[in-house]
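Below is a slice of the complex: some chains, not all, each in place.
Chains here go by letter, A and B, matching the order in which they are written, and residues are numbered from 1 within each.
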Amino acid sequence: MALATEVFQVRTGAEPAVVDIGYRLATFVRGRGDGLLSVFVPHSTAGLAIMEVGARSDRDLLAYLRDGMSPDRYRWEHRHGAPGHGADHIIPAFISPSLMIPVRGGAPTLGTWQTVVLVDTNVDNPVRDVRLSFLAA
Amino acid sequence: MALATEVFQVRTGAEPAVVDIGYRLATFVRGRGDGLLSVFVPHSTAGLAIMEVGARSDRDLLAYLRDGMSPDRYRWEHRHGAPGHGADHIIPAFISPSLMIPVRGGAPTLGTWQTVVLVDTNVDNPVRDVRLSFLAA
């Protein structure tokens, strides 16, 4: 049995962004039966979250990351690129770049209001890779 | 090989709650040998954590979520239901609704002081679903 894998790219642009990638996951696992889906971002300044979008919580998250993390308040030791870039590097410790989702009958078992989003506060990298890996049961 | 699955419900009540569900996991994997256990909450305002309970850290977590997230301080764009409900929607970005635990000989490999808890700050949804999925090795 192989680990089915696909890597696709997401344009996150030059502003902090929360991008819905749920439809990519649904398309990838369609017809694959039961198993576990890994979603993985091979970048050190981006993360993945399962949340609702479309009702402004995605904007709330970005506002919270900016105000709650207060990138300007800290004297980050890692400093280069855009202001507050030091914070971009610690966000993945809290919003992990690795996520697992159970799959049943070729569909992710996400709830009605859940989708998977790519969280990217780094304004210096406008395109990101996402790796999907499916381990069939 | 199938993905063994069970969905059960947890009463989290009308107050922010941290509910120990470790015994449900232990019961579910008993006799199943080795593999990976996925714990998944199909809700957009709840999360899962691995932590100690019984020594008041669960209460500390709820206090920290209330004071650290300061739901009253932010003007959440997502606003309806109970005050501070906007924060409920971003907590799962930090306390993920998806968790994986290795299983050996029919038992989760949790440490002595670890258990799995459901974290639910949302006071408007008193009952939650939890999905367990076991992929045997």
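Throughout what follows, a residue touches a chain if its C-beta (ideal position, glycine included) is under 8 Å from a C-beta of that chain, and two chains touch if they have at least 3 such contacts.
Computed from a predicted structure; not experimentally measured.
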| item | value |
| --- | --- |
| Given 2 visible subunits, total identical subunits the whole complex contains | 3 |
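Everything that follows uses one rule, which is that only the chains that are shown with their structure count from here on.
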| item | value |
| --- | --- |
| Chain B-touching residues of chain A, taken from the complex the two chains share | 34-36, 49-52, 55-57, 59-61, 63-64, 67-68, 94-96, 99-104, 109-114, 119, 135, 137 |
| For the chain B and chain A complex, residues of the former touching the latter | 1-3, 5, 36, 38, 40-44, 69, 74, 76-78, 86, 89-90, 92-94, 96-98, 100, 129, 131, 133, 135 |
